[in-house]
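Apart from one protein chain that is not included, each protein chain of the complex appears where it belongs.
Order of writing sets the chain letters: A, B, C and D. Residues in each chain are counted from 1.
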Amino acid sequence: MSRLSIEKPWQRWLIRFGVFVAMVILTVPGLWVVLTAFRPNIEVLARPAVWIPQQWTLDNFARLFGLSDVQQGLPVAQYFINSLVISLTSTMIAVVIGMAGGYAFARYRFRGKATLFLAFMLSRTVPGVALSLPLFIIWARLGIIDTSFGLIVVYLAVNIPFTIWLTDGFFRQIPVDLSEAAQIDGCTAWQAFWKIEFPLARSGLASAAIFAFLTSWNEYALASQLTRTTASKTMPVGLMDFTAQFTVDWTGMSAMAVLIIIPALVLTFIVQKHLISGLTFGGVK
Amino acid sequence: MHCSGLFILVAFPRGGEARVGVLSVATDVQIPPRARWSEGFAAFFRSPRAVPYLLLLPAIIVILAVVLVPLLVSFWTSFTSYNLTKPATLFNFVGLRNYQRLMGNEDFWWAFGRTFIFVTITLNLEMLLGLGLALLINKITWGQRTLRTIMMFPMMFSPILVGFQFKYIFNDSIGLVNNALFDLGLITQPIPWLVDGTLANFSIIFAEIWMSTSIFAILLLAGLMALPKDPIEAAKVDGCNPLQVFQHITLPFLMPFVYIAMTIRSLDVARAYDMVRIMTNGGPAGRTELIWTLMTRTGYQNSQMGMANAMGYVSILLSIFFTVFFFRKLTAARTFMGGAQ
Amino acid sequence: QDFDYGSFPDYTLKVKLIGGTQYEKLYTRIPEWEALTGAKVEIVSSKNHFDLDREIKQDIATGQITWCVGSNHTSFAPQYGDLYVDLSTMIPAEELAKYVPGTLKSAMVDGRLVQLPRVTDVSNLYYRKDLYEDPANMEAYKAEFGADLAPPKTFEEFKQQIIFFADPPNLYGTAFAGKDEGMSGRFMEILRANGGDLFDADWNPIFNSPEGVDALNWFKDIYDAGGVPAGTVNYTWDDIGQAMAAGQLAVDLDWPGFAGFYSDPAASKISDVLGFAVSPVGSAGVRGGWSGSHSFSVTEACDNKEAATSLAVFLTNDESEMMEAQAGNLPTRSKTFDEVITYFNENGKTALAEMFPIWQASLADARTPPLIPQWIEVSNVLWPQLQAAIVGEKTPQEALDKAADEARMILEDAGIL
Amino acid sequence: MAQVRLDKVSKSYGKLETVHAIDLEIAHNEFVVLVGPSGCGKSTTLRMIAGLEEITGGTISIGDRVVNDLPPRARNISMVFQSYALYPHMTVRDNLGFGLKIANMAEAEITKRVDDAADILGLGPYMDRLPANLSGGQRQRVAMGRAIVRNPDVFLFDEPLSNLDAKLRGQMRVEIKKLHQRVKTTVIYVTHDQVEAMTLADRIVIMRDGDIEQIGTPSEVFEQPANVFVAGFIGSPPMNLLDAVVSNGKARLSDGLEVPLPAGLPVSQSQQIVLGFRPESLAPKGHALHGDGAAMPLQRNVIIAEPLGTETIIFVEMGGIDVQGKMLNPRVVAPGETLDFTLDLTRLHVFDKASGKRVVA
Partner (left out) sequence: MAQVRLDKVSKSYGKLETVHAIDLEIAHNEFVVLVGPSGCGKSTTLRMIAGLEEITGGTISIGDRVVNDLPPRARNISMVFQSYALYPHMTVRDNLGFGLKIANMAEAEITKRVDDAADILGLGPYMDRLPANLSGGQRQRVAMGRAIVRNPDVFLFDEPLSNLDAKLRGQMRVEIKKLHQRVKTTVIYVTHDQVEAMTLADRIVIMRDGDIEQIGTPSEVFEQPANVFVAGFIGSPPMNLLDAVVSNGKARLSDGLEVPLPAGLPVSQSQQIVLGFRPESLAPKGHALHGDGAAMPLQRNVIIAEPLGTETIIFVEMGGIDVQGKMLNPRVVAPGETLDFTLDLTRLHVFDKASGKRVVA
């Protein structure tokens, strides 16, 4: 793909500078947390501030896993697995269900469409508090409190509406001609969708997936209500293990934060390669 | 018979699983008189017209189960004096008392107004910054993938973590910001970031923006990448400078994504609750009190669930306002996009 | 005579325990109990106390009391109504006699022993010896106030020293928890030290009394004088701990739990200059003695209360208390105090050895917040008003009057008034 | 037996009806070309046959099945889209092979067919490119290729060669003809190229504003256009059409010129007619090749001359309007030059002015 860049060098540098500044602002506060995971508490308190850790240490992680004698470790591995299972499952299901919905909105005319669309939007207006207790009551009755399943279902409801809206937008950008051509080529509606429209909606689906995954991965409020034990506690809830009645183990929390961030970063990096530009270019005139 | 609307019954047998029964599904099919509605129903399901409904069915079921039913329960509680630790109060109907008390509750209305302003400011700033970021990154060809990942870095932070992070960063005595300002010799007295009314609100807005701008950026970037190239070239030839191309071509194409992102975020800023609770918990002296902190404190710490839910329903008005507003914008913005209207 | 822990082969005991690194060490003893009794422990929940509180309330709301032992705290306990059994009916009196009497007394709600205390909290002074022993400071202080520089005996003196030491931004006199229960509790403490109280015998709010205004003015004065970081109105315990450990505070009126942190050279800059003193007295010449305990409770709904009680006792028995004490917590058994001081001295942890007698001394004056279910609710209307007065949005009297009105309404709604 | 039959088929977009109850029967193995002005409904008709556009009224059958409600894939058709509709995420090779893969054809057979098609279309060097990296004509050839690799009952071609150069278009025309003879399928072909229409069609269907104006073999529509519209539409340069009034067996033009009409035409005195003749019927003396029939001499000033290589189009005034004549074996002609023309009277077309219909003897 050719990209025309009748840009002056100074414009290019201006853009790069802008990106650099933005990246600094976006990363520094977070990097500080990451660095804190590798320093002893005493450095956190230093004045003037110690930016780069002078004494790198893995003690915080050791404590986390119970490898030091100071305290018992946390079931981090179990939290991690819970988080991963819950986030991945709910993301995948939400993307599938949401995509089906988005496709319906983008490609079909039907009765009650606008109402339904608005209803999906409004479903998200319900504040967490109004939701969490009744949800808890119902989940308790159904016996799915403190199970991954219970949380997955809730995250589905959180993630489906925006997946629908987002994919709706992307499917609309794909010329209808393409699916028509595929049907002429002998595809069933399903094949036409799967082989043609799905790959072309990739950038939308990728961003929806990233978004859904990160939402579930980081969600705290509902998870803290609906999980109780290692059977389903997720990483963000586990993070609160570092807050006792009176103290907050900030370095330990940072260490755990690093464990939360890294997989999210890796997964995001993998998925976001599908955010490809110009996918539908050249198809129709 | 002419049925429209979709009804799902979720029955809760004690301790058992949910039985989900679909009673009827929206249709404009003329179904012959009662006795045979099930046949007409079956026929409808096999007809092509059922396709969109079938596609949407799973989504509808999930939403109904997870949102609607709880919603009805909490709606009921807002008319009771429901106290968490006294289950029996769930049936203590007090009519509009909670709402009446709310009307006269100055703190609540302050929080309400503040929340409105908070949402408006953060949404707009996040949108502008996110758009700017997306445009910048879109210009970069080399190393874009890495940049995109870095850009999403704040999204990896759980809101509670963000809360702690900024609580420490804005701490006036050991915080990073003041430390840095001291080191640079810019201040001699610590700035009470989380105390002064303006600064405290600035701080939580900053934290929220830091946390969420990337979400806008990533959604808009995805939109930018799906942008058709042809009209942009045509506009260049038609004499547009880059700004005009942006205004007349890029932006109209991006608007649906902007509105979708705005809607998602307008409903999602409630996530900021976790963060605000940790940073200020509405304090000091209620200067940063938002509906969410007030509501949660009322419901869980004070156990007054009925009252908390009444607050919730008043605040839903706010969300509905934003939602309907964006929905209309969205519908208008995407008329030109392909697909069925 | 030893407690009989019983035998419950194949029984699975469900428990909800406070989580967090500092509390979980004790749970390593659970396998011992399991071996002893043949029962199995299933931890159905492990969270920090605020979340645990919320969760327990949800359980009450949904009638899902399927567990037997729960972590508890004196401040929270009254809210739970008759969720928990009266342990004095379950545990022989001679066993209960081993606990510190005052601690045990404050564990009662409505005359029922709903919890078995595990560790006690009472606040006392931490101070930086280097500052108090600095000749320049001693001289200047003497010159200004005509008295020797020593850890404060009264809140008036305390205030004086706070302002004296303050040298922002590098050093502050102290910091206090300016929000949530921390604010309300500390106010209550000074109020009581001044001879006032939150409520009268009939639960009428009386904290808007002159004693209350004095107490509030104490905060306001040090705040206005810059003796505390301006952000202190936003601080909770962790911020104060970090600031103290960073050497930014001269004195800290705080919980025993911080001793371990402050005296750990890896985490704290003041580990080698740490001094301890009993908390000051107020204008009435008494200590406020704000106190509370972490504890274990046994649910009424439990199907094997014996086993549950057995575990609760086991986790607060001599060995367990020793374990807690060695970690720097205040034990709840009288005997442990002596043993642990010996232990600290033998193991070279002199700071902690120094601390324990001091903290033990203040336990005599320890008082909990009002043991009514509405305490937290009252606290939630109180602290925002206190903040408002401290930052100057209202006069102390206005603020306290407003809070008193709201508190009255809460108690009226609850039928207490 | 008709292979494709349209029975009162109509199509509306909202309130706007764009195809009005058209009837059309296409025999098995027939090659039908659809022509008509831009926007007359050709593409819509093809798309309805393909099943891509819901029909508003009427029935469409293929073979002996009514296909109104059948999805496109069940109709076994190939189509070249006017907009190409290439799969932008697939290489040229994958675009071509997609339909075959969907039909579960063996890998080897797919490769063979795709390579054959690529050969015919000259797409060999581009097989691994994405459509975005092709020129306009190359894209169109891919669209074409995607249709011809398959073996459907009906081919639908929507202006498949419009973006190709004349030479390639000529080759492709031959290939399409061959393909049609080889696979014996029915073809419905939309084109604006008269040569294509004339050379490929068994029958030509002329549409206009959603109606069919005439259906006939190429020579029928060319020699005996059913009405003024068809007369003016078919043939390039178009037939000259002049208003006239019948006067004593002659057509009197507005400038008074009288052109003798063929004998035996059922026209009445003073009837308003339209007189038509093709440019080839009006030629400078010595530059035409007329039959032996009657001719009429004319002297005219050249308004403008358009040399086309083998011939030159000459514009002159007649009946008050500009008409075109054709100069074969051309020489340079300057505007304003006066030339002697002959008008071939054996090839006149006469239409009734009111109805537009051809007047036949």
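Operating definition for what follows: a contact is a pair of C-beta atoms (placed from the backbone, for glycine too) under 8 Å apart; a residue touches a chain by one contact, two chains touch by 3 or more.
Bear in mind the structure is a predicted one, so any value in this text is a computation, not a measurement.
Of the chains displayed, those contacted by the omitted chain across the entire assembly are A, B, D.
The missing chain, though absent from the display, is touched by one residue of D:Ser135, D:Ser254 or D:Ser355; that residue is D:Ser135. In the full complex, chain A touches the hidden chain at residues 2, 4-6, 8, 285. Interface with the hidden chain, as seen from chain B, comprises residues 228, 230-231, 233-242, 244, 248-249, 252-253, 336-338. The omitted chain makes contact with chain D at the following residues, 13, 35-39, 42-44, 82-83, 122, 133-138, 140-141, 158-159, 162-170, 192-195, 198-199, 218-219, 222-223, 232-238, 278, 280, 287-291, 306-310, 328-329.
Criterion: only the chains that are shown with their structure count from here on.
Listing every chain that touches chain A and chain D alike gives an empty result.
If you average the Cα atoms of chain B and of chain C, the two centres end up 38 Å apart. Note: centroid distance chain C to chain D, computed from Cα atoms, is 94 Å. The distance from the centre of chain A to the centre of chain B, with each centre set as the mean of the Cα atoms, comes to 15 Å.
Contact with two or more other chains is made by residues 44-45, 47, 133, 137, 141, 175, 189, 240, 248, 250, 278-281 of chain A. Multi-chain contact residues, meaning those touching two or more other chains, occur in chain C at positions 54, 58, 61-62, 242, 246, 248. The set of touching chain pairs reads A-B, A-C, A-D, B-C, using the touch definition from the header.
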